[in-house]
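Missing here is one protein chain; the remaining ones are kept as they sit in the complex.
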Amino acid sequence: MSAAVELRGIGKSFGETRILEEIDLAAAQGEFIALVGPSGCGKSTLLRIIAGLEQADEGAIALDGRDVTGLRAADRDMAMVFQSYALYPHLTARQNMMLPLAMRRLNATQRLPLVGRFLGSARSILEEMARDVEQAAATLKISALLDRKPAQMSGGQRQRVALGRALVRRPQAFLMDEPLSNLDASLRVHMRAEIVELHRRAGVVTIYVTHDQEEALGMADRVAVMMNGRILQIADPMTIYREPAHLDVACFIGSPRINLLPLTIDAAGRGICGGQVLVERANAAQGERVTLGVRPETLVVHAEPQALSLKVAVTRFEFLGSDALLHARAAGLDAPLIAKLTPAMATLLQHHGELHVSAAPEACLLFDADGQRIAGTQTSALPASFGRASHAA
Amino acid sequence: MLRDGPLREDLMPEVLPPEDLPPRGAPRDAARGEIDRHEARAAWLLSLPTLVLMLLLLVLPCAALVALSLTDAELGVPEMHFLGLDAYLNLLTDRDFIRSFRNTAVYVGLVTPASVVLGLVLALLIEAGTDLRAFFRSVFFLPVVALTVAMASVWQYLMHPSFGPINLMLKLVGLPSVNWLGSSDIVLPALALIGIWQAVGFNMVLFLAGLAGINRDLYAAAEMDGARSAWSRFWTVTWPMLGPTTLFVVTITVINAVKVFETVATLTQGGPAKSSDVLLWTIYQEGFVYLHVGTASAMAVVFIVVLMALLLVQTRILERKVHYT
Amino acid sequence: MIGRLSPPARAARLALLLLLAGIVTFPFLFMISTSLKPQSEVFASGLALVPQHWSAAENFAKAVTRIPMARILMNGVIVCASIVVFQIVFALPAAYALAKLRFRGREIVLALVILGLLVPIHAISIPLYAAARSLNLLNTLSVLVAPFTLSVFAIFLFRQFIKSIPDDLILAARSDGLSENAIVWRIILPNAWPAASAFAIFSVVAHWNDLYWPLISISKTELATPPLGLLFFRAAEAGDDYGALMAATVVITLPLILFFLAAQRLFIEGMTMTGLKG
Partner (left out) sequence: MKTSLKRLLAPLALLLAAGLSTFGATAAEITVHYPMPGFFKTVMDQIAAEYMRQHPDVKITFTSPSPTYEDGLQLMLRQAGTAEMPDVSFIGLNRLRVLAERNIGIDLTPFIKADAKIAEEGFSDRLLALARFNGKQMGLAFATSNPIFYYNADLVKKAGGDPDHPPKTWDEVFALAAKINALGDGVTGMAYRWQGDDWMFSALLFGHGGTMLSADEKKVAFDGPEGLASLKLIDRMVKDGKMPALTSDATVQGFTAGKIGMFFWTTGALRSIINGTGSKFELRTAPMPVIDAAKGRLPTGGNAAVMFTTDPAKQKAVYEFLKFASGPFGASVVVPGTGYVPNNDLAAKDDRYLGKFYQENPLFRAGLNQMNLMIPWYSFPGNNGVKVTQTIVDNLAQLVEQKTTPEETLKSMTAEVQKLLPR
């Protein structure tokens, strides 16, 4: 079976600025793919190219194996949910949802105001459209809102109507452009679940653009991380998090941000930072500039110096409820290091002015000067330091 | 001002809906009363100069106008008689006044649709591409800032029946020349032509502001929804979204067109045979030339009442159709 | 879908717009061309835009000497500037009170404002003229300014704009100890600048152009505003020296056009800003 949506070598420039570069992406039937990246990375442009709202300069797009590269948006049978919802303010929710059906199912004469609805041919179609709208509204629990105009609805309600407008058409693909970013935090979490549920029920490929990594990780089957017009990595959420292919991916995904330590490699292939050996086997040549990435929850904190540990000074303690963060600063390093600990552990350690941190070899993510992951440093499928970090004190 | 703007929103519409007040968190208590009183006092003080001016320049003159309109007052003649409503009945049978009324209506009826539609077309054309946008915007706006009286002189030359460039051009393409300002059948359309020329640029800028305020996503949504042609996108998005702007543009155009005076005063003085007599010109003639202040006042009162009625009806009817809240 | 046209569509748009621009600027072209021609050529030269004999100097000399042109332009500047300043000075505090303060009677004031929008000054010119006459104000520059010091339009526009200024800003100013009056001039005015400049352009265009009121209230050439001055000039030339008339027209039209071209950016900005925020 061919991919539901397939992009090959998509490139796009606006004037001198290169927006997209060599994008390849294949989404299987029913798959939920999140495009995530910082703002300006080109993800929205990519989505609009998939939708047909923009034309790519290079590359091809296929839907279910059918090449649609040159087709207009109206001819691609995809539905899109916009960040601003883009509901027609002069139409009620019902009319908003009806519009795409009318555009596709009725011909020009039948669409004429007043006259159209008296044409015999139109009547049955209109009834069927009304049924479809009712049904979609019921699914989204917005039946009561159908006769309201967008201005009379809350943000969450508009969001649902926008989803309804996409859903009612039963398109071949859903495209969503940051659909949740205008909602408040609690509603956002709630809607995530609903959208995933809708996706599951509709069984249609969904491409979801977001700048929120949590949303991407939590909702998608696969996440494509984009930066500077390129897809750096596309994989399932856990792989993205645990085995980032690129330094930028590692930095972008994960909160608090991954700790980065510059390493110099000695003749023995050991990674050294601040005069301390932190990594025994770095898989890199001597003199190469390597960056060590350690997720805050895998950073191991010790009261006394250990082998492969770095001396740091505690600067701040941050209590988050279920976790606590310990901020520390190492001599010669600009960025503070952050360790995510249990609150109990953190409380215990916070008054030590001086601590020592290390990371298990399997938790060490090494990146070369170009930001590419250096393979072979992490082997285990489980977090390396899981359950061990706090005992060293 | 325009787009989501002040005017289109409330110029006439809300003849005062409940006002959104500054949010106040604190519950009402004794201290609040003091603060409220302070605020009210400040508000009155701030509005005082305006209120005084309103009294002097608006309320009293209006009252005086109504009072004068019921008399046969003449400037420079000390005695006057109270006519009461007869003054208005006289107007109803005054053929010249009725003609001037009709002429004004015809003028407004010619200028408004043409300048609104042309203004919209220009705005859409300018917005449709990127080349020379700023240039065109300025060029089409020029007539708005050009002095009406001055340009009227130019138009008089352009429309000259024997050597005016317009007729010379008509002759070039084999059309008969037109007696623009000298024929009682053509003079109103000719004046309307000048009126349209002057109003289009202004309407265009209003529409440009309106277009700039349309959420681009709506076009994308319409395209996704299957609106293939520019034509159907226009009817799905642009036109309904411009509703409030259009209402505002129409209102402004009507108000300005009803007040046509400069071109008439400069070019035709109401002629030939009163066929370009318009309300303001008639009021001016009656009041300041014939010095029949009473009659002129009655005409002015009718003028105001008709203008108000017109705008009220227009907004009442259209308001509901263009506001989406 | 917008801003990217196919080459033929792009060319068609340009062609159409250029054609329309040609039509719209047609009167200006002839105004300038005629102002350069001698009287004999005006009637005879047909559609030729470039004069065979240049009479620019003569025509413009007539334009500035037959009537006191400099004085008349100055009158226009003085009158328009005074009107704008007064209108803003009076309208802004009232607009602020109407937009942000609570007081009994606010609805009535607002109703008056809206009513005022519907009463054109032309209609009440008779009582105003009578008042000016009895106050001996006719034939003064004050009489050209006084009736326009109140602009309900300005109140309306500013109120709309001020409503969009966050309340927090005003609360902050109050807690910093500013009086309501000080808030108007120190907080609101700087923030309402785009609206004020857009309004100023409207106002200047309207009053630079106004003929009705000056025609009634002024009978001295020295006190004429530009449109009235031009009318005097036309009368003095008996309407048959088009070259000189067009020269006078150019001289009188130019300042406002230059003003607009200079302020154009501000204007468009003001229009859209006030619009978007309203």
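We call the chains A, B and C, going by the order they appear; numbering starts again at 1 in every chain.
In this section, a contact is a pair of C-beta atoms (placed from the backbone, for glycine too) under 8 Å apart; a residue touches a chain by one contact, two chains touch by 3 or more.
This structure is a prediction, so every number in the text was calculated from the model and none was measured.
In the full assembly, the chain not pictured is in contact with B, C, by the touch criterion defined above.
Among C:32, C:56 or C:85, only C:85 touches the chain that is left out of the view.
The omitted chain makes contact with just one of the residues B:49, B:109 or B:161: B:161.
The chain that is not drawn here is touched, among residues C:16, C:32, C:236 or C:254, by C:236. Looking at chain C, the residues touching the absent chain are 39-40, 43-44, 66, 75, 78-79, 81-82, 85-86, 89, 133, 136, 138-142, 145, 179, 181-182, 185-186, 189, 218-224, 231-232, 235-242.
Of the residues in chain B, those that touch the hidden partner chain are 74-76, 156, 160-163, 171, 177, 179, 181-184, 268, 271-274, 288-291.
To be clear about the criterion, only the chains that are shown with their structure count from here on.
Because contacts link the chains only in sequence, without closing, their graph is best described as a line. Chain B has its Cα centroid 53 Å from the Cα centroid of chain A. Residues of chain B in contact with at least two other chains: 220, 223. Residue positions 1 of chain C are each in touch with at least two other chains.
By the touch rule above, chain B contacts chain C in their complex via residues 1-7, 9-12, 15-16, 19-23, 36, 39-40, 42-47, 49-51, 53-54, 57-62, 64-65, 68, 122, 125-132, 136-151, 153-155, 157-158, 163, 165, 168-169, 172, 197, 200-201, 205-206, 208-210, 212-213, 216, 219-220, 223, 230, 233, 255, 258-259, 261-262, 265-266, 280, 283-284, 287-288, 293, 296-297, 300-301, 303-304, 307-308, 311.
Residue ranges of chain A in contact with chain B, taken from their complex: 48, 51-53, 72-75, 78-80, 82-91, 99-100, 103-104, 149-152, 165. Listed in rising order, the residues of chain C touching chain B in the complex are 1-3, 5, 9-10, 13-14, 16-17, 20-21, 24-28, 30-31, 34, 42-44, 46-47, 90-91, 93-94, 96-98, 100-107, 109-112, 114-120, 122-131, 146-147, 149-150, 152, 155-157, 159-161, 163, 167, 170, 179-181, 184, 195, 198-199, 205, 208-209, 211-212, 215-216, 226-227, 230-231, 234, 242, 245-246, 248-249, 252-253, 256-257, 259-261, 264, 268, 270-272, 274-278.
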